[in-house]
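Note that one protein chain of the assembly has been removed; the remaining protein chains are unaltered in position.
When the chains are written out, they are named A and B in that same order, and each has its own residue count from 1.
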Amino acid sequence: MIILFYIAGAIAVISTAAVIVQTNIVHALLYLILSLLAVAVVFYVLGAPFAAALEAIVYAGAILVLFLFVIMMLNLGQHTRDQERSWLNARMFVAPAIMSALLLGQFLNVMSQIDQDMAIARVGVMEVSALLFGPYVLAVELASILLLAGLVSAYHLAKK
Amino acid sequence: MLELIWLLPTFPLLGFLALVLTGGTLPKQIAGPIGTGSIGLSFAVAALIAIEFIGSGEDFFVYEAWTWMSVGDFNPGFTFYLDGLSTVMMLVITGVGFLIHLYATGYMADDPSFARFFSYMNLFVAAMLMLVLGDNLVLLYLGWEGVGLCSYLLIGFWYTNPANGYAARKAFVVTRVGDTSMAIGLFLLFAQLGTLNIQDLMHAAEGEWEVGSGYAVAAALLLLGGAAGKSAQLPLQTWLPDAMAGPTPISALIHAATMVTAGVYLIARTHILFELAPSVQLLVAWIGLATLLISGFTAMTQSDIKRVLAYSTVSQIGYMFLGLGVGAWSASVFHLMTHAFFKALLFLASGTVILSLHHEQNIFKMGALRKALPVSFASFLIGSLALTAFPFTSGYFSKDEILLGALAVEGVGTWLWLGGVIGAFFTGIYTFRLFFIVFFGESNVEHHVDKEVGGWHMNGPLIILMILALVGGFIHVPVEAVFSHGEAHDEHHVSGLIHGIMIAVPLIGIGISYLFFMSKTFSVEKLMSSGLAQSLHKFWLGGWGFDTLYNALLVNPFLFLARINRKDLVDSFYALIVTLSQVANGMIVRTQTGSLRWYALTLVGGLVIIVTLGVLL
Partner (left out) sequence: METIPVEHGLILAGILFCLGLIGVLTRRNIVFVLMSLEVMLNASGLAFIVAATRWGHAEGQVMFLMILTLAAAEVAVGLGLIIQMFRRYQTVDISALSEMKG
């Protein structure tokens, strides 16, 4: 089981790296879906099946599909591939890579000082729902309002 | 009745307010009576007060209107102090002032800014009354500054002509130098003696300072500076001739009868201080003598009718200073009063002449006017006789007393007396030069004179002043109590020769003037033909070069400095701040590229920095 964690983690990292260097946008999107599914596996291994399901269904299934719709609508497909290739060169990666490396380095530095283990205990749907309908019901309502706002603005912005 | 003394400056002040708050728009039928009536009321009250005061035989009377300020031990009040000296001054100011105001209603009748003129005049009289009636030096200084302000406003009354503005500024700045000196003197007196109430001050000074002590000399010298500025004596006499740019009634009121006598009043008021500093008192006499001789010479060369009278005023005040300097206090005050009469008379008469000739002021464009302008002729005759101290005119008595007082001083007294006599000689010459050129000889008038400008407004005051100039010498000035222990007692047992010389010298001057300008026995042109005469004439005409000297010494360097500082050195420091912030802005603005990627990059860069700091610290 623990092995699964590391394998899925490696897949997630590799496919995310693939996303950011792709020139074909649809391919990048597919790699992203792969990455998200790998992360869903990680969630499951960590004992959060509900989160895994949500990740797969909502994130990979709804959000990225939405992305796909828009990409299709904008007709960003094959013919922009050359444009993408021209924009993406190694020189562009220098500064972001340096900064990310710095950030990651500090993060690793801090993390290495933690020396705790986590026990994989299964926290099921029941516990999560109990919380959602219990202490965090207000958060749920606010989330729905947020979604409503997103809905209205998306409709308005995408209108002709 | 004496308590009504507070009404004296109040009436003119109310008149000023009434005329000013209506924005100078009142028609002259209303503004004239307001302006003149207020002074008339003041005069009436002053006369009643004077009668009661003199009749009561008291030495002085104090009336406190209210406390001005109260700071620790220093509490000057709006307190009026009435004694013989202030009685004389207040009667002269309100009386002669009333006559001049009445004259001005006629003189300024065609002027559009009639109400503004009377508002300034009323303010002036109010301030002058404060000056002479105040019992502490702070109130006196208030009046001092007030008359200075009104002098500026009135000299530059016709402000649309920039030359008038220049003359007004010159007067203000020069008297300012004197005012500053006086203010420092007040500071010194207060710091040393702890009070500015005049009577207390005099007693304290007598008690604490010995004769000739440093403080006394310093204080007296500083007060002398202020007096010399206001009274146009050496070295601050340059402003008075240029002040003739103002309308003639104010030349009469301010620059003949009242404001320029403020300096004389100041010295007379603080005479104990001057007695404690005999060197300064002698300096007063020398200043007076020098001024009267210098301006006497200058007056002989002038061609503007008002400038002759202006230099004559400077000269006569020199006589008053001479009298103060030798300790003849009541003689000086007496001369002040008689001078107010005959000088106001002369100025007002010259105003009539100027107006009748349609604003012509050059005497060489006048001549043979005695038939055309009878009232002016008579006024000028009487005024000139009084000015030259013709026997039994008012001027004769007062000038004589001063000269006798000068003679009584040991040592230099003879020189002072001699100087005064020479001055009288020249007074005779220039006064009657003016008289003969204007009223006799051939007519050089360009425009024909129809008739004399007059009316009871203008002729009435002239007639009254004529009477006063003739009989004023018999008025007794009730100032013995004021100067009782400082008086140079007039037990003059002088020989008849001295008296004879003093009578004869002006007459000789008149005679010489007659020979030159009337009968033309001697020719002015021949006298002027030599190069020496030409250069002397030019030198005296320019006021002995004082204006040029001050220009070169003070005005031009100041203008030069102002010019090189045109960019304003101090301001450039603040401009530097502006420039610096603009440069910084220019540098920072370059980060606002508008490019979204650049913003994202800087965002992440900032994040990295903060995280680094968080980790390190």
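Rule of thumb we're sticking to: a residue touches a chain if its C-beta (ideal position, glycine included) is under 8 Å from a C-beta of that chain, and two chains touch if they have at least 3 such contacts.
Computed from a prediction, not measured in an experiment: that's the story for all the values here.
Seen across the whole complex, the unshown chain contacts chain B at 589, 592-597, 600-601, 604. Although one chain is not drawn, its touching partners on chain A can still be listed: residues 1-2, 5-6, 9, 12-13, 16-17, 19-20, 25, 28-29, 32, 35-36, 39, 42-43, 46-48, 50-51, 54-55, 58-59, 62-64, 66-67, 70-71, 73-74, 76, 80, 84, 87-88, 92-93, 95-97, 99-101, 103-104, 107-108, 111-112, 114-121, 123, 127-128, 130-132, 136, 139, 143, 146-147, 149-151, 153-158, 160.
Here, only the chains that are shown with their structure count from here on.
The centroid of the Cα atoms in chain A and the matching centroid in chain B are 96 Å apart.
Those residues of chain A whose C-beta lies close enough to touch chain B in the complex are 95-96, 99-100, 102-103, 106, 109-110. Across the complex, chain A is touched by residues 601, 604-605, 607-608, 611-612, 615 of chain B.
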